[in-house]
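Presented below is the structure to which this report refers.
Only one protein chain is missing from this complex, and each of the others stays in its spot.
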Amino acid sequence: MTRKDNWLIWAFLAPTLTLLGVFLYYPMIGTVIESFYDTSFISPEPRFVGWAVYEKVLNSRQFSEIVWNSVIWTLGVVVLQNLLGFFTAVLLNQGLPGQGVIRALVLLPFVLPGVVTAILWRFMYDPQLGLVNSIFIRLGLFEDSAAWLASSDTAMAAVIFVAVWKGFPFSMLIYLAALQNVDKSQMEAATLDGAGALRRLIDVVLPAIRDVILVNFVLTLILTFNYFDIVWVLTRGGPQNATHIFPTKIFETGFGQFRFGEAATYGVFSILVLAVLVAIYVIVQRATANRRPVA
Amino acid sequence: MNASKSTRVIQIALQIALAAFVLLPFFWMISVSLKPATEPFAIPARLWPQDPTLENYVTAFRPEFRTYFVNSMIVSGASVVITVVLGLLAAYSFSRAQLLIITVLMGGVVLAQMFPHSAIIIPFYKMMRAADLLNTYASLIIAYVSVTLPVAVWMLRGFLLKLPVSLEEAAAIDGASPLRIFCEIVVPLARPGVIATAVYVLIVTWQEFLFALSFTSTKEMRTLPVGLNDFIGQYGIRYGELMASSVMVSMPVIAVFFFLQRYFVAGLTAGAVKG
Partner (left out) sequence: MKTKLLATLTSSAIALASAASAEVTLQFWDNQQTESGLSQFQQAAVDRFMAENPDIKVEVTTIPYPEYQQRLLTAVQGGNAPDIATLDQIWVAAFAEAGAVADLSEAAAGAGLSRDQFFGGAWDSASYNDGLYGIPFNVDVWQFNFYNKDLLDAAGVSPSDLTTFEGLRAASEKLTGDGKFGIGLFGHRGEDTVVVMNSFIFSNGGAVLDDAGACALNAAPAVEAMEYVQDLAQFAPEGILNANSGNMRELFLNGSLAIEFWPALEQPTLQKSDINWGFVNGTAGASGKGVGTFGGWNLAVFESSAQQEAAWKFIEFMVREDVNGDVVDLIPANKAAAAPFLEANRQGADDIMAHLSNANPRPLSARYLEVADIQMTLYQDVFSGANVQEAADAACADIDALN
């Protein structure tokens, strides 16, 4: 398109910008405004309170826990999901027997509705009736059953595990596709130079798919941070606040306790924390990318 | 790839472990769906019910289920088509225009992905009510298109950035109008990206719960994810029927997925290569 095609640029953008403006930005700006008012269901007359709700939220005992949990949850899921997705992609790219079928079956968790996934896994984790403990005990790894979701020490790890189980096929798919595009001649050259599988991976494959990793991380970062179903159904943010993250807190405060102003404030904080996470990741990624020699 | 025999054995073992990791919960889901309601859960967990039965599937496949299914098809189908069309138009502009304001607007699109849905649902609901659209397909389609558009634009833009501009330039020199270039050159080339985006939107909307719950009130308008909750009461879950329904809910998406897998993979990479 050239400069004089500007009208086309705007005509093409118009529907999307209108929709996002009206249905995402307008409600979100309303939520931001609401966060400066002390509104709740039981006192419907909005009262302007400036930063008071922000101070209240910042000073509450739970706030730092929720920020911390959100960060752990998001990083845990994103890193593990991408690692597992990557290694699965490498494994399923070796031309092993049965590869085609397994490639397809691996996608199953991705298409299962979130609520069903969580109900299924809540049962899997059940200390008495669940399959997880039953398998561990039969394999002789444990003598007694463990209550994975009921202990503050293990609950976060347990919910992250479920999210990774559900999410890694998506990452795998993207990496699998990226691997198809890695230059075969470079791989062969590296092999001739005597590079082992690991060296080839680090020197040839990773640089070649660096951009894919960036996009994959940012996309899963955003989707995971705002993911609600799994944590809500598995633990409702418990035990205590061990798995309370921003989406569960916003929902519980707004719809569970009728406090809309405070829920709006958590919503604003939630976007800030997420934006910071994305920014940190992009900056770190760019910085390390610049220092890395091109393979 | 050359691999020694022992490496190969390890790889096959890893592949089997992977399949087990993914499939074991599904196996149990199917096992529970075949368990008669009167058979209690055993300690330790039993992998297969004593008297497997299809009765849960019979109950689950009730008239409501068929209604929910049709509703889901309509809402997801329409959302996919509209999102992809609008997303492709916007992505083309975002990928070809060299203006600062366009870059800023793209940042705005990325930011919009970050809005938590439970923070915007009430204002969104009020708008739907004002427009008299509650309890209609339109309200859900509008919501789904709005919330999936940012990712769709992002994915499609990455894909379009990778297409060689030279083809378009050559056509422009030949005197083709910009609109014609878009329709006849860009759209056909973008097909893998379009399919990738379509599958993404399909999977997201097929599972969506919060909007579907809030905007529909009658059973005639409910979608499958909300319908599944018919089996979840205040005082208990009917696991057998829930799992039977879940198996039935997952199947169509898996079928579509298998069918489109090839394109999906190609499209996603292309979109991902240039973020």
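To keep things simple, chains are lettered A and B as they appear, and every chain counts its residues starting from 1.
Note that a contact is a pair of C-beta atoms (placed from the backbone, for glycine too) under 8 Å apart; a residue touches a chain by one contact, two chains touch by 3 or more.
Note that this is a predicted model, so its numbers are computed, not measured.
Summary of contacts with the chain left out: across A:Pro44, A:Gly95 or A:Gly140, the touching residue is A:Pro44. Only one residue from B:Arg8, B:Lys162 or B:Arg238 touches the chain missing from this view: B:Arg238.
Check B:Thr38, B:Gln98 or B:Ser166 against the missing chain and you find that the one touching it is B:Thr38.
In the complete complex, the residue from B:Val75, B:Leu88 or B:Ile121 that touches the missing chain is B:Ile121.
By the touch rule set out above, chain B reaches the unshown chain at residues 38, 40-43, 121-122, 125-126, 128-129, 134, 213-214, 217-219, 226, 229-238. Counting over the whole complex, chain A has residues 41-44, 126-129, 144-147, 149-152, 155, 235-240, 251-252, 255-260 touching the chain that is not drawn.
Assume only the chains that are shown with their structure count from here on.
Residue ranges on chain B touching chain A, taken from their complex, read 1-3, 8, 11-12, 14-15, 18-19, 21-26, 28-29, 32, 41-45, 47, 86-87, 89-90, 92-94, 96-97, 99, 102, 105, 108-109, 111-120, 122-124, 127, 142-143, 145-147, 149-151, 153-154, 158, 172, 178-179, 182, 203, 206-207, 209-210, 224-225, 228-229, 232, 237, 239, 242-243, 246, 249-250, 253-254, 257-258, 261, 264-266, 268-269, 271-275. Touching chain B in their complex are the following residues of chain A: 1-2, 5, 8-10, 12-13, 15-17, 19-20, 22-28, 30-31, 88, 91-92, 94-99, 102, 104-116, 119-121, 123-124, 128-131, 133-134, 137-138, 165, 169, 173-174, 176-178, 180-181, 191, 211-212, 214-216, 218-219, 222, 225-226, 228-229, 246-247, 250-251, 254-255, 260, 263-264, 266-267, 270-271, 274-275, 278.
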